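The complex is shown incomplete by one protein chain, all other protein chains being positioned as in the whole.
Presenting subunit A:
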């Protein structure tokens, strides 16, 4: 499992990946893993009215990863949304991705369980 970001030939970076770059329409031919990086919390919330199969409260954060070291990247950062391992989080916190096999109960919601992956990464404050 990776936290895979995509990059086009013009160096635009996105997470998640898209077949064509949302910025310029060129194919995203390169990918790289964000899972071994740390990121910074841009914003967060404690979601307390959660749908069936989702933990409550569900603390979520949007995290910004610096990608200036990626060769060929013209974007300076890429953002990703994810659950937080703890309810104690603040804007500006440094977090690292930790792998979780099942982020919510695949059988409880409206989506067909087989239609998508249910594993992924939570943000763990460093």
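Operating definition for what follows: a contact is a pair of C-beta atoms (placed from the backbone, for glycine too) under 8 Å apart; a residue touches a chain by one contact, two chains touch by 3 or more; residues count from 1.
Note that contacts and distances are computed from a predicted model.
Undergrad: Write down which listed name, "Aspartate carbamoyltransferase regulatory chain", "Xanthine dehydrogenase family protein subunit M", "Zinc ribbon domain-containing protein" or "3-ketoacyl-CoA thiolase", is the UniProt protein name of the chain that is not shown.
TA: UniProt protein name of the non-displayed chain: "3-ketoacyl-CoA thiolase".
Undergrad: Out of A:1, A:20, A:81 or A:98, which touches the unshown chain?
TA: If we include the chain that is not displayed, A:81 is the one touching it.
Undergrad: Have a look at A:9, A:43 or A:86 and name the one touching the chain we're not showing.
TA: A:43
Undergrad: Contacts of subunit A with the missing chain: which residues?
TA: Those residues of subunit A that touch the unshown chain are 14-16, 22, 42-55, 58, 60-62, 79-83, 91, 103-104, 109-111, 115-120.
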